[in-house]
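Missing here: one protein chain of the complex. Every other protein chain is in place.
Think of it as A and B in the order they're written, each chain with its own count starting at 1.
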Amino acid sequence: MENAELVSSVVVDLERLRARKPLVHCLTNHVVKGFTANALLALGAAPAMVEHPEEAAQFAGMADALLVNVGTLDSMQMVAIDAAIPAARAAGRPWVLDPVAVGPLEVRTRFARRLLETSPAMVRGNASEVLSLAGEAGAGRGVESGDEARAAARAAERLIARGVGAVLVSGREDLVLGPGGRALVANGHAMMTLVTGVGCAMGAIAAAFCAVSGDSFRAAVATAVVLGIAGERAAETARGPGAFQIALLDALYSIDGATVAERVRFA
Amino acid sequence: MENAELVSSVVVDLERLRARKPLVHCLTNHVVKGFTANALLALGAAPAMVEHPEEAAQFAGMADALLVNVGTLDSMQMVAIDAAIPAARAAGRPWVLDPVAVGPLEVRTRFARRLLETSPAMVRGNASEVLSLAGEAGAGRGVESGDEARAAARAAERLIARGVGAVLVSGREDLVLGPGGRALVANGHAMMTLVTGVGCAMGAIAAAFCAVSGDSFRAAVATAVVLGIAGERAAETARGPGAFQIALLDALYSIDGATVAERVRFA
Partner (left out) sequence: MENAELVSSVVVDLERLRARKPLVHCLTNHVVKGFTANALLALGAAPAMVEHPEEAAQFAGMADALLVNVGTLDSMQMVAIDAAIPAARAAGRPWVLDPVAVGPLEVRTRFARRLLETSPAMVRGNASEVLSLAGEAGAGRGVESGDEARAAARAAERLIARGVGAVLVSGREDLVLGPGGRALVANGHAMMTLVTGVGCAMGAIAAAFCAVSGDSFRAAVATAVVLGIAGERAAETARGPGAFQIALLDALYSIDGATVAERVRFA
């Protein structure tokens, strides 16, 4: 797609998200559950965290999309994830994989690589995580990434070749790769790295956009653009990461198509 | 009780809460633990989340009230809840049931219905949850409610008939039902639905009021009025759900009897 088309698709998908209020089932890490739920609510989606394995399977078919984030993976959550993904797929719901800290940590790395066999609509991670997930060495020590997003382009292509719908590599610039497209989103602000859960909320927002967009690549671009612009607007008023965290939620709440069209920047 | 009497009882119970600082044992869902604790602290109560089954039983007898919220129920938390409720009852402490997403999700629905046999001082839920808990069909898809509070009046009456001390059905208006009384509280603001955990904090505040009020119905009215007014005041300054979340905590901290008397609205 051309950039102009991409901008239109972001505006359309944002309107769809607000109209349809997709219910996102989040099997995510314990640190960020509250912030993730608030980010989805602020943007116009609906969150739910259902972790009992029986219920996770049942709920995955009721929700509009599923997020799997392995940030604080434990054995009980693995069972819930293994129950939820097939149920979501059986119901035709997209699911997004956020491979937090995959690479240095072995249990989650094996687990996340196995999940690749079950057709995620999107993978959302930093460069180090995407490199590791694809089987290449990254430079991260866990949740931080030592690699720029562009460095993960080849790894992202390998994930696409294995059937992942789209890959969103977040970093100073966010790289989006799909089977037939590529975009580099330049929106965002450094303050986003000083609030816990902004990256994890990005995964949840990606799942919400997958639910309303017909296409994973479009959904990934919309996610990077909307969150990036919201981060820029929040940074205009916030003096520190506390105020920024709150302003980011307010910016997700107030962002509209006109703001997107005005502020979107592709690199 | 007449409305004028109810207003007086809210003012008195708010003063009691501030004076006694009841310790509320919260067995609640993972998404909202931080916000619930902050809401209790802001209002003047003290929160504690003790989940190890042995300790949960021990602590239930030390705390002034117990909250059971099944929002992210798992098998370990079920054991803790089953240990805590008898201990709270043996010590004469009230306990409040918040049946989050009861209805569509089977494990928690069976579990919450069983808990009804153990005499909750109050049930706090939206209309869909209260309908489902009482064995009638609700319209919810989990955490959202498609039913107005008034629609759950008959279901609430059935819960009262089965020994529940009071039922607080939250919605645009909050319906409170007790064995001998009924009130419809019109305070509140739509922004409260855009912050995760406001409903769950309501359950915790209800437990705090149960600890200081002699009566579940009074406690439920006080909860709906105080939280509703705090929500209205927060909405006066907040441009979005981020700022609202913070302003709500500040409003719980600053609300006093004069503000209650001035702003309370019964429908």
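Please note the rule applied: contacts are C-beta pairs under 8 Å (C-beta built on N, C-alpha and C of every residue); 3 or more make two chains touch, one makes a residue touch a chain.
None of these values were measured; they are calculated from a predicted model.
Annotation: of B:47, B:71, B:104 or B:171, B:47 touches the absent chain (contact as defined above). In the complete assembly, the contact with the undisplayed chain comes from B:38, out of B:38, B:69 or B:170.
Taking the complete complex into account, residues 23, 30, 33-34, 37-38, 41-42, 46-52, 54-55, 58-59, 62-63, 76, 245-251, 253-254 of chain B touch the chain not shown. Take chain A: the residues that touch the chain left off the picture are 29-35, 71-76, 101, 104-108, 141-144, 193-197, 239-243, 245-246.
Just so we're on the same page, only the chains that are shown with their structure count from here on.
Centre to centre, using the average C-alpha position, chain A and chain B are separated by 33 Å.
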